[in-house]
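Here the complex is missing one protein chain, while the rest keep their positions.
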């Protein structure tokens, strides 16, 4: 089957219920989605200023929205991440004034001067052990471990910028949205109206400085629709783990939501009552920070599947 | 060399500069520290109420303080965790009214009723693949992966209850304080005045319900003193990673401190300037929640040693 | 001049740049805006459940949007609150499950049961000292001190539910948006696209239980457009004070934004440099909580005009 291809020219700065779909696809059908990098290709060298790049440009353009046939409000959209391939031979990262985890921001205001703006170019290389990236100043080899930073569906009523995460997915910047994993999203609109962008060649937990290794990508996914199954927040299933991604401020609100949803998931699907699930997750749960830099922070609560085997 | 042994009868409810040491030890000398469980042995069966156990008892008694010879304010105390052995054939966990990550608390107040009090007994077994624990209702086998929940030194002026974490260590509930790792603590008082307790047979990230698999332990450590090296927050070095543990509320404050300290560490010891360190950690750093239930939340920022090899 | 009247049938559940205006008005022209109460008239007695009322109904409908002639992106819209008159002889307040300041919520999750749902009817009376409200159980007379809870303009790109506050105004639940005061809002769309609703007969600071004394109102305003003057967050000027309303989570982020904007305002318009403004506000500023229950919390930083007179 020739997969459907969505060109990177079809992008939006929002996840929105009011946008016209750019394509319609069937469950099970592979879809190749070409995505721009977070700044639309405007940063190509150390000399390129991200502040300039953001003038008249909304960061994190997402390709879509894609109408998935059969998806209705109240369903869950399963997005199998088949592969993510680079569409560039370099990635970049930037320090942007009044942005990032160790800077004051528009949300956490101070009267201090910003840290210096700076662009870092990381060249993509092919080595005997696989692809890696390297920057000439940092001089550390970092493996190609790609994922999509902003990926989601349309909310029901609101329109949300692609730099913000939420129940609809969006800019979670979660490294576990990677090839081999399946992302589950709550469907609020007919066709779900899926879109993705903001590919990352790699990223640490937290996306500390506010940018990852930003790169244009070719993302391949297949969709399934879980009819009549309703979830409140994005979930991820990998070979080894179940995960819930919750986005909120302060971080403890995101932590509580993520774990509360995971308690509910274990109670619903794995035969534990909710107190048993609460007790079990207290002893075996995982909880990491995906992003500490976006308008809402994303935390990932997880459990390894091996701990769901009851004796 | 016969190691020094500190009996579990020598405990304190605080980390305090005003306590008399219970022993004096030399750097390099193995020390065996017998610790009580978090509720001092008062919970032994499902019928034992933690609320009753806490009446007239301060939770998390720590054994100590131990005077480490040569440690002076401004030094760093290195605590090599040699081993942690169980001193009981079971561990327990509890739901305590108005405590825990998915409950309102004395800090996060609501007018709701508490969730039901409950005690969970996890029996310790020896299997072909090693020790594990199992509870009769949860019915999941959980491996013996012990660490000390509350471990630290005396602050300079204040006295801090052993249920609270901080720059002095304390109740970080960090699973990486485990055998084979070395914990570094800032020395504020002559002799450092080290103490440890609150052993955990295992714990998930966050210590979700407020209690881990609580167990009395026999902890063996050796101390070294790094003269004239001053650190602001606890650090951990394992075979694979460097870590900083910071404790604060809201969580994002702890996240910022932990990563800022790690930026400083890389700049000081690994030849990066601070902007390179900030950039590198953005792409390869780790950030997980150790506890989301204590008076301050503990977050752990980390970097794998392999990413500190420059080309 | 016969004022323009906008009927309460013209409501929206969002502040949105994509809505068609329901009327177009000129600066200086009085406009009478009829508003529904927060639950659209569905709660009329103690027997009416707010949970039932919210089924298939978006709370906080706002009347509008109104196109203000001459308002362009980058301008500031001045909204003089001329009067607020009751359109009902009672107001109501509710305890809604998992909502309110002393309850766990969808944002601050716990596993506890909710507090009991309840509806409180406050009858509006006319006394010798003016209008007041009284509830049969609380039995305290509370003066009629009305303001609009949700009032704002369209954002530039996003669509925001009327239950959420932000830079565009929205559900600030700020008691200082009252007759005699002027509210200033940043214009993001041609015509500003103003709307208002969620009238409150009175409210304490914080809107503690999540609802004020909710009432349908007849709001009269006049608009002015400040051409080429750009503000980042809503401002209020009363006879006595300058105020900035900022909405964020955690509350300290809102506090920082509100005061930082007020520093900027004093520096821009009152001849202080920003360090003098920072110093002055440290000694004479006011900072109260307007709401602690909405998706973002609103804090109000203020200064009395008398402290802007330099010697």
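Each chain carries a letter (A, B and C) given by its place in the written order, and its residues are counted from 1.
In the analysis below, a contact is a pair of C-beta atoms (placed from the backbone, for glycine too) under 8 Å apart; a residue touches a chain by one contact, two chains touch by 3 or more.
Values in this document were obtained by computation on a predicted structure and should not be read as measured data.
Only one residue in the set A:16, A:76 or A:103 touches the chain that does not appear here, and it is A:103.
The chain omitted from view is touched by exactly one of C:142, C:215 or C:245, namely C:142. Considering the full assembly, C:299 is the residue among C:68, C:81, C:154 or C:299 that touches the omitted chain. In the full complex, the hidden chain is touched by chain A at residues 102-104, 108-115, 250. Listed here are the chain C residues that touch the chain not shown: 93, 95, 101-102, 115-116, 118, 120, 122, 134-135, 137-142, 202-213, 249-252, 255-256, 259-260, 263, 272, 275-276, 278-289, 292, 297, 299, 301, 307-311. Interface with the hidden chain, as seen from chain B, comprises residues 13-14, 16, 18, 58, 106-111, 157-161, 248-250, 253, 256-257, 260, 263, 274, 278.
Here is the rule we use: only the chains that are shown with their structure count from here on.
Both chain A and chain C derive from one sequence, and where they touch, over half of the residue numbers involved are common to the two copies. For the pair chain A and chain B, the CA-based superposition corresponds to a rotation of 180 degrees in steps of 5. Across the assembly, the mean Cα position most removed from that of chain C is the one of B. The distance from the centre of chain B to the centre of chain C, with each centre set as the mean of the Cα atoms, comes to 46 Å. One inter-chain figure worth recording: chain A and chain C are separated by 34 Å, centre to centre, where each centre is the mean of the chain's CA atoms. Of all residues in chain B, those touching 2 or more other chains are 102, 115, 250, listed in ascending order.
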